[in-house]
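Okay, handing you the structure first.
All protein chains but one are shown at their positions in the complex.
For reference, chains read A, B and C in written order, and residue numbers begin at 1 within each chain.
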Amino acid sequence: MAGTILPFGPQHPVLPEPLHLNLQIEDEIVVSATPAFGYVHRGLEKLADIRDFRQMIQVVERVCGICSMIHALTYCQGLEELMGIEPTPRARFLRVIWSELHRLHSHLLWLGLFADAMGFESLFMQLWKVRERIMDINEATAGNRVILSVNVIGGVRRDLDSGQTAWILSELAEVEKGFSAMSRTILHDYTVQKRTRGKGALSRSQAMELGCVGPMLRASGVSQDMRLLGYAAYGELEFAPVVEQDGDCYARCRVRFAELGQSIGLIRQAIAKLPAGDTSVPVKGRPPAGEVVARAEQPRGECLYYIKANGGKFLDRLRIRTPTFANIPALTVMLPGIELADVPVVLLSIDPCISCTER
Amino acid sequence: MVFMIPVVLKNLFGRCATRPYPQSPRQLFAGSRGQLINDAGKCILCGTCARSCPSQCLTVSRKEGLWQYEPFACVFCGVCVEACPAGSLSQLGQWRPAVRERERVVLKVEVKSEKSGVRSEA
Amino acid sequence: MTIEADRIDSVELCRAVAAFKAKGCRFVTITCVGADQRGAELLYHFDRELALSHLRLTVAGDEVPSICGIYSAAFLVENEIQDQFGLRFNGLVPDYRRTLFLAGEDSLPPFRRKSGPDQEE
Partner (left out) sequence: MQTTALALAVLGAALLLGGLLSGLDRRLTARLQSRQGPPFTQPFFDVIKLLAKERMVTNPWQAFSPLATLSAAACALLLFAWQGDLLVILFVHMAGGVFLVLGAMASPSPYSQIAGQRELWQMLCCETLLFVMAGALYLTTGSFRVSGAAALGEPLLYRLPLLFAAFLLALTVKMRKSPFDLAGCHHAHQELVRGVFTEYVGPHLGLLEIAHWLEVVLYLAICSLFWATGPWGMILLPLTAFLAVIVLDNVSARLTWRWMLGWGWGAAFVLSAVNLFWLKG
């Protein structure tokens, strides 16, 4: 069929969120792809005009459900830098624990959606079943499954007692068992390999040029991970970025799968080293003034906050550059030339979060 | 393909991970941020909760003696509970059940008095 | 507290950005700090080995040169700034003409500040 235009989305069963792609296809091969946005735009940056800088913590958590904790963390770290506040050591370790729990549940969610994009429904269900344990940990420790709302300026709102940390460790052992049982399917299954190997490949230089972040960049051989900046307590924990060389969907899958184990390792380290003390420092004095850029590693990659404050209750400018926003340009390069059947796989391989992109 | 066979067979003979939801709901964990309630006896109508609320779902009117709450605008962040100086706000260990009509909670508060009453309006 | 950034104007922009690319920097994003009738201030962020560098561009009016020719990935953020602040990027490909988030060119850019009495609201 020559020159068919396939309107892919905004409502399409394989898309987790509304994104529209105009796919021009010939014989089921994509010739060109133009993305269109604006279906879930909520104007959250603009809300900084009418919500004060403390209330904005809860607002930025809602930029993205799946990485809500790390959005609030980045925002709070930015404000702490502006106001010259140092969070307590215990708070810094607790932030790592919740961040990594978020990364775990986000990656499990992604692996499930990825499996679903290639029609592997039982793998999808299985991974989400494993993910439920993480959601339980979130609910039991922070009070909610997805939007944890634990961050405040100067620390965290909740604490973990020794019973809870022991329980988290035992649950994590179960989670590890759960996803390890799937490792051979995800990494070595014939049908999975057929659908992911060599699809949507980006070379190292292409990934850099397109400004990719997070697992996308690491799958293309660039060892970059914002956690190496040492924010929260990452500077005191041992880990190395997971890097793959092929840059295709399979490599991205491998990176995220390996990061599951890495996150569990980081949580174990953080719990072992968890210092005693308060969970937050009291914040007094004037509202922040000045401008700052804060960065953190979300499950999807680097997240950048630009905060400009004028000493009043309301911020002058809040700019949120989410990881998916940085990864979308890569789609316009990866999609042309692939089969229609691979469009969902390549699309999902960037772990698209459209709510993040539009805010 | 063969790698997945033991996993699915284990599922077949094991317990299901799902449950029929409305018939058998799950107990929330202790400390879950559920339904927001105000103990009218303790409330001093200071309005701290309304000022701290990120979604602006609370209105406190000292003159009329009313504490008003819009559960459908609430994001259950629990900021108001922590901000409350009188300790009158708390979150129950259960979620608000689904309802057919939009509700608004209007609480009549008499400061320094034991009397109080709850009334709901559609 | 302010972030350290080289101040440049629109004439120098493309050369300065190309210099960052030549150094092997990753383009992070552009932040429009504010825009009104008199002009706008934009921050260009670049990353190299986890170290951020910034360019602070001050423009008069609402015309900005696009850097899409240097970093193609900039098209998304430049389109977003067009929508939000009502600036115009010259040489932007693809240009959504303020339809990325808004309804079209006649919609009011929500982030643009009012200044001057003739600004319509």
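Keep this in mind: contacts are C-beta pairs under 8 Å (C-beta built on N, C-alpha and C of every residue); 3 or more make two chains touch, one makes a residue touch a chain.
Note that the structure is predicted; figures quoted are calculated from it, not measured.
Across the complete structure, the visible chains that the omitted chain touches are A, B.
For the chain missing from the display, the contacting residue among A:D189, A:E209 or A:E244 is A:D189, taking the whole complex into account.
Among A:E28, A:D52 or A:D159, only A:E28 touches the chain that is left out of the view. Contact with the omitted chain, checked across A:E61, A:D116 or A:D248, is made by A:D116.
With the whole complex as reference, residues 1, 4-7, 12-14, 25, 28, 115-116, 118-123, 125-126, 129, 189-192, 194-195, 339-344 of chain A touch the missing chain.
Even with one chain removed from view, chain B keeps its contact list with that chain: residues 1-5, 8-9, 11-12, 14, 16-20.
The rule is short, and it goes like this: only the chains that are shown with their structure count from here on.
With centres set at the average Cα position, the gap from chain A to chain C is 25 Å. In whole angstrom, the spacing between the mean C-alpha positions of chain A and chain B is 28.
For the pair chain B and chain C, the distance between mean C-alpha positions equals 43 Å. Annotation for chain C: no residues touch 2 or more other chains.
Touching chain A in their complex are the following residues of chain C: 1-3, 24, 26-29, 31-34, 43, 45, 47, 49-50, 52, 54, 71-73, 75-77, 94, 96, 99-102, 110-111. Touching chain A in their complex are the following residues of chain B: 1, 3-4, 6-8, 11, 17, 28-33, 52-55, 75-79, 82, 91. In the complex of the two chains, the chain A residues touching chain B come out as 51, 54-59, 61-62, 122-123, 126, 129, 132, 136, 139-141, 143-144, 147, 149, 157-158, 181-182, 184-185, 188-191.
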